[in-house]
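Only one protein chain is missing from this complex, and each of the others stays in its spot.
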Amino acid sequence: MHKQSVKRSSKAGLSPGTIIYTGKHKVDRAIISLLQYDELSLNEQQETSLEDAVAFRDQRVNWINISGLHDVRLIEEIGKAFSLHPLTLEDIASTGQRPKIEYYDNYVFIVLRMLTISTGGSGLQDEQISMVLGKDFLLTFQERPGDVFNPLRERIRLAKGRIRKLGVDYLSYALLDVLVDSYFLVLENYSDEVEQLEEAVFNHPSPEHLARIGKLKRETLFLRRAVWPLRELISALQREESSLISGGVLTFMRDVYDHSVQIIEIVETLREMISGLHDAYLSTLSFRMNEIMKVLTIIATIFIPLSFLVGVYGMNFDVMPELHFRWGYPLLWLFMLSAVMAMLLYFRRKRWL
Amino acid sequence: MHKQSVKRSSKAGLSPGTIIYTGKHKVDRAIISLLQYDELSLNEQQETSLEDAVAFRDQRVNWINISGLHDVRLIEEIGKAFSLHPLTLEDIASTGQRPKIEYYDNYVFIVLRMLTISTGGSGLQDEQISMVLGKDFLLTFQERPGDVFNPLRERIRLAKGRIRKLGVDYLSYALLDVLVDSYFLVLENYSDEVEQLEEAVFNHPSPEHLARIGKLKRETLFLRRAVWPLRELISALQREESSLISGGVLTFMRDVYDHSVQIIEIVETLREMISGLHDAYLSTLSFRMNEIMKVLTIIATIFIPLSFLVGVYGMNFDVMPELHFRWGYPLLWLFMLSAVMAMLLYFRRKRWL
Amino acid sequence: MHKQSVKRSSKAGLSPGTIIYTGKHKVDRAIISLLQYDELSLNEQQETSLEDAVAFRDQRVNWINISGLHDVRLIEEIGKAFSLHPLTLEDIASTGQRPKIEYYDNYVFIVLRMLTISTGGSGLQDEQISMVLGKDFLLTFQERPGDVFNPLRERIRLAKGRIRKLGVDYLSYALLDVLVDSYFLVLENYSDEVEQLEEAVFNHPSPEHLARIGKLKRETLFLRRAVWPLRELISALQREESSLISGGVLTFMRDVYDHSVQIIEIVETLREMISGLHDAYLSTLSFRMNEIMKVLTIIATIFIPLSFLVGVYGMNFDVMPELHFRWGYPLLWLFMLSAVMAMLLYFRRKRWL
Amino acid sequence: MHKQSVKRSSKAGLSPGTIIYTGKHKVDRAIISLLQYDELSLNEQQETSLEDAVAFRDQRVNWINISGLHDVRLIEEIGKAFSLHPLTLEDIASTGQRPKIEYYDNYVFIVLRMLTISTGGSGLQDEQISMVLGKDFLLTFQERPGDVFNPLRERIRLAKGRIRKLGVDYLSYALLDVLVDSYFLVLENYSDEVEQLEEAVFNHPSPEHLARIGKLKRETLFLRRAVWPLRELISALQREESSLISGGVLTFMRDVYDHSVQIIEIVETLREMISGLHDAYLSTLSFRMNEIMKVLTIIATIFIPLSFLVGVYGMNFDVMPELHFRWGYPLLWLFMLSAVMAMLLYFRRKRWL
Partner (left out) sequence: MHKQSVKRSSKAGLSPGTIIYTGKHKVDRAIISLLQYDELSLNEQQETSLEDAVAFRDQRVNWINISGLHDVRLIEEIGKAFSLHPLTLEDIASTGQRPKIEYYDNYVFIVLRMLTISTGGSGLQDEQISMVLGKDFLLTFQERPGDVFNPLRERIRLAKGRIRKLGVDYLSYALLDVLVDSYFLVLENYSDEVEQLEEAVFNHPSPEHLARIGKLKRETLFLRRAVWPLRELISALQREESSLISGGVLTFMRDVYDHSVQIIEIVETLREMISGLHDAYLSTLSFRMNEIMKVLTIIATIFIPLSFLVGVYGMNFDVMPELHFRWGYPLLWLFMLSAVMAMLLYFRRKRWL
């Protein structure tokens, strides 16, 4: 994840505007789908060609989604069909972009990151979503099929809520809203993992926990890098006056903005908790060390002096009068037992027991 | 607490403006109460219906309080009766909101968090309080019955202070003031707990303390997230010019603002003290480890060499002249006692005793 | 100290503007003193009544000082006599205020904190000083008799410097100047304590030091909370244009501002040094632990193997030829001494000796 | 690297504008190369003299590159030929500059740092690149031959992309773009090293790792100091209106700006990861210490009491009835084995085994 954004280096020295897919998701072929609607009618084409999609384009809201970015020629053709700037095309294919918004004369270009937690446990998955918002069309680009927008498509198909009554700018807002909401799911997942790890660390700290803490740190760092520019982006969207986005939609943007701020707060809280985990790990180890050393010290302090004592009476001096006392042996036992008692009392008073 | 704000994910994919109660406080039914007053008259209805509350509404100050947010239909009806924006209604029911203020054409919408320390020791309780301030009405929404506003209600009933002489904007200020003041109680509670914990950690650090430190850290982090936006909110209230809030009330707002700044300072102080607790925990453990190791080292250093010595004279060599000396045994004791003395002096000089 | 500002909670739910003394200094009765002067004449009354003080008020500079804030009625009367806002009166009596400045129509209200180190060793004492600067009068409120302003009073009495030639605004500046200068004394005290503690920690770290470090941390945190708003306050004084403060005095304010910045720097330096103390504590403990463990390891490594060896020749096997060698016993000693030598060399090479 | 920027002290006391090469790369003689082009024609001279380069200068884009800065007279002559300010000449030769941009009447002066990872493993190499952008010429200065601009030269020679169609301002952008892109390579290198070190630290922490962590910290600190001002520089380039840079090129600058922000993020992420490495080092050591102490404690706790016991029956008292029991010896073994078993169970329950 972290490396992906570094891999940009493969483009070093190339001419600006050169389109190269830098992501890791290779799909067989790009899938183009078209969704056209207004309040009354709906036309959906799940797999179509670019030519058809462009030909079908009409006065209604035209949402064209492209899944798969490795086909450079396709992206170039889209660029021609919708008059996109070469740098826009480059950014669409360079999948390590930060979330950002750029205003061009005839369209607004938005780069977003879609985050998902894979069920297989391989952790955080991230994918670049690019949006090109024009006067009557919305292009969305994703690296591979499968996204978080299906509930939205369903709402369009069933004409739920106000989406069918409003334009392409509301559609772009709705996509942003769904995307931001999907972040909460990812964060919940991390929140659960942190809590589990916390309990595990307290009960039985092991280096494996340390590795998991390190992984969580890196992933939340990545989350933060995805989320902060998202907030800036939405904030810029609200401030900037663009004829492409109507005032009514701007009011809705305020809501997405609130959510993005909430997400940032949760990410920062997670990061503080994870950093606390590491402290807890060290402290728990320290406490256990103390416990171990107490056991060792108690055993050693009791038995080492006693061993010395029985050693004394194991010596072979010719003249050792105690050895010939009638009660010598039991008296020694008595003395040793008293000494043990005294030490146990001492340890108890020191709160070691 | 922390999870609550994450649980927003249950709404992912829904149409914006969809009203879903996301809190955890389920009450049987929402209770609507009405308090109408001006300088001369007062009308209070502890439990009434929405229809009655709306019908009774007149030129006086109308304070309608709704306890219980699970009834979606009720919230929708209130929205219709007072022409509230769908997003306002959604925010009222989504109880994981940050404190915020939003200006609409005909009303000001304020989200706040009410914090209480439950006596049962289950720690910090938080609840979302939403306020809708209109020209002649104030709607307050809370998740369940029971709040910190009773002293204020009493002041209204008894016409104490200037509250009955002023309008609905002063009422909203008074609510804010009572709420902010109630934070001081919560903070005092934490302050006491930190001091107790500090003493406990110094006297006898245990992993249980570590868990309590962790809990305090999380809760003060939560407090901070509740308190910082509160200050922004009040600051925004002071700056923004709105016909709904008169200049006289703005002067009072400066006072609430001061209190919110004081609260932030106390929260930050608490956080520094809690972070210091963790350092104290580790340092105390470290010191105790040193003490334990000193005991072990003193005992071992004294008795291990002596044990070796008595071992020597326990050997069975045919030729060991010392064993046959007349004063061998007492001389050995003398030597060993002198060695112990020498070592004790050495340890004393090293300040280990 | 820290608790004092929290104790505000005792006022939760009360009507804004309610005057309650929240400090801890109870004095028998408030002492009112009056100092009137211009370039030529001086009238001083050490203990007077409010009525007299108000009646005496004339065109000269009138400085009325009130020591003792528990008498609510007195404060209310002062409020009436000088037309002060109810919130001003509330703030005068609520002694946990942050330093602040507030502009009212006919006066400027300044809250400050006076810090002193008590000689009895009970540490930092803080007291709230409130100033009300009017056109021809200056009211100062303190919690109990005794302050740092006596050198200033002496300067007025002896007409030293330019104070008698200038107005009430210069008097307020002079008070501020004396107060800020008195902070340096407090900081010097802390600086000395930190240096002493530093030496003590290096020489012989003990938990008592840890407690003192904790106390210093808390107190410098408190200092910082007192000092930062002081700087803001003075900065606000410089910027704000008020007819009550003349341009000439503003030039002097720049000097106080410089001092407040210097104080902040010293406080921050102190805080860094105290935080360094904790690190030094831990590191010194760590180093001592190493030393202790070295002693233990050297002793154990030398004598445990030797003990084993002498144990071997203490066994009672029928057939142990070594026991019957003529030189067996001295040879064993030779061997053991060589082994000790070898180990000592090894430890020396490892730099443990 | 760090020292280089400190070595500026060798210039202390000299007159401002004195040209002294402060770098460490000594080359035999400075190499001057010229690249002239417009859309149709190209003239390249790999090694030429200053006189020729100036004489050849025409209406086309003139890119003059100087490798080697130790020749003070050459720099002075260039200064005269292109009317550069003395401070510009001083900055070109003082190679410890921060990246910066300065606007002069007839040219823009840009200082950049070129970073490379040497293959020999001697780590990060950095070199100062100065650019002087005039109306129809671009001067670039580097400390020694060899740079990252060869792909760009190739693009110019082959007339790839839009570079031959645009002016000298686009050339300066292209140089900046190539330079910034080359940073990604350096960062990838560090990213790999951090990951390797992370694994090594977890598996077998050694002081050598500590030294490598320290080196990484210092180098990323250096990277950060190179990268932050770079972003400011590009941001200033975008904002400042200069007749030397056309609007079209400014649009491209936005792209370089995005890359510089990405680089900053990666550097900060690297720094957080390296700081995490140190924590991991300490924690792993702590865990290992615990493991070591467990082994010691288990062995000592089992055998020290048993040694005492066998010591007892090695004593030579006349009266020790147990010694004469028929089953005394095997019963003792039985007892000792049971004790070992009990202790092993105890350790297992404590999770030490």
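Order of writing sets the labels: A, B, C and D. Residues in every chain begin at 1.
The rule we apply is simple: contacts are C-beta pairs under 8 Å (C-beta built on N, C-alpha and C of every residue); 3 or more make two chains touch, one makes a residue touch a chain.
A quick note: this is a predicted structure, and the numbers were derived from the prediction, not measured.
Participant: Would you list the chains present here that the left-out chain is in contact with?
Facilitator: C, D
Participant: Decide which residue listed in D:Ala81, D:Val261 or D:Leu285 touches the omitted chain of the complex.
Facilitator: Residue touching the chain left out of view: D:Leu285.
Participant: For the chain left out of this view, which of D:Ala300, D:Val319 or D:Met343 touches it?
Facilitator: Once the missing chain is taken into account, the touching residue is D:Ala300.
Participant: In terms of residues, what is the contact footprint of the unshown chain on chain C?
Facilitator: 148, 150-152, 155, 160-163, 174, 177-178, 181-182, 184-185, 187-188, 191, 198, 202, 251-252, 254-255, 258-259, 261-262, 265-266, 269, 272-273, 276, 279-280, 282-284, 286-287, 289-290, 293-294, 296-297, 300-301, 304-305, 307-308, 311-312, 314-320, 351-352
Participant: If the missing chain were put back, which residues of chain D would it touch?
Facilitator: 2-3, 5-9, 11-18, 85, 87, 90, 96-98, 100, 102, 204-207, 210-211, 214, 217-218, 221-222, 225, 278, 281-282, 285-286, 288-289, 292-293, 295-296, 299-300, 303-304, 306-307, 310-311, 313-316, 320, 322-324, 326, 328-329, 332
To be clear about the criterion, only the chains that are shown with their structure count from here on.
Participant: Return the chains common to the contact lists of chain B and chain D.
Facilitator: Where chain B and chain D share a partner, that partner set is A.
Participant: What is the size of the turn, to the nearest 5°, that moves the C-alpha atoms of chain A onto the matching ones in chain C?
Facilitator: 145
Participant: Between chain C and chain D, what distance separates the C-alpha centroids? Give it in angstrom.
Facilitator: Distance between chain centres: 43 Å.
Participant: Taking each chain's centre as the mean of its CA atoms, how far is chain A from chain D in angstrom?
Facilitator: That pair's centroid distance is 26 Å.
Participant: Using the touch rule from the top of the page, what residues of chain A touch 2 or more other chains?
Facilitator: As it turns out, chain A has residues touching two or more other chains at 282, 286, 289, 293, 296, 300, 304, 307, 311, 314-316, 320.
Participant: By the document's touch definition, which label belongs to this structure's chain graph: line, ring, star, complete, or other?
Facilitator: If you draw each chain as a dot and join those that touch, you get an open line.
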